[in-house]
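Just one protein chain is left out here, and the rest sit where they should.
After this line comes chain A, so read on.
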């Protein structure tokens, strides 16, 4: 029994190690944290941001693996939802940016000057697509 338990611990640990390092690599490749640091001019707080990402990831995995239930008022879900959305939005923006979509598209149709119009199309599409998904699509 003890050997089996030890083996399970070992497997769990190595699995977590692989996933965790992959997660960090993913976050760093997209460059969301440097972007936030640049926007807010908080270069000194980078260490704190690292801690935030790590604790967030750990709490998130604990919460999904175990059935934890809080008892906060509903209203608390609004800021959580907003932050979750902003993070995913930044992920999406970083991805399109990494893929070099906008520069190529803007040049092709000769719209280098007002590229923000194209960005706004995608932003509006994301917001309305997401709202549509949650409000109508999932009830089908």
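Please note the rule applied: contacts are C-beta pairs under 8 Å (C-beta built on N, C-alpha and C of every residue); 3 or more make two chains touch, one makes a residue touch a chain; residues count from 1.
The definition used in the following text is that contacts and distances are computed from a predicted model.
Student: Pick, from "Transport permease protein", "ABC transporter ATP-binding protein", "proton-translocating NAD(P)(+) transhydrogenase" or "Stage V sporulation protein AA", the protein name that UniProt gives for the chain of this complex that is not shown.
Tutor: Options "Transport permease protein", "ABC transporter ATP-binding protein", "proton-translocating NAD(P)(+) transhydrogenase" or "Stage V sporulation protein AA" narrow down to "Stage V sporulation protein AA" for the missing chain.
Student: Taking the full complex into account, find the residue in A:3, A:48 or A:71 that is in contact with the omitted chain.
Tutor: Final answer for the missing-chain contact: A:71.
Student: If you put the missing chain back, which residues of chain A would it touch?
Tutor: Against the missing chain, chain A presents residues 31-32, 35, 38-41, 63-64, 68-94, 97, 100, 102-107, 109-112, 115-119, 121-135, 137-139.
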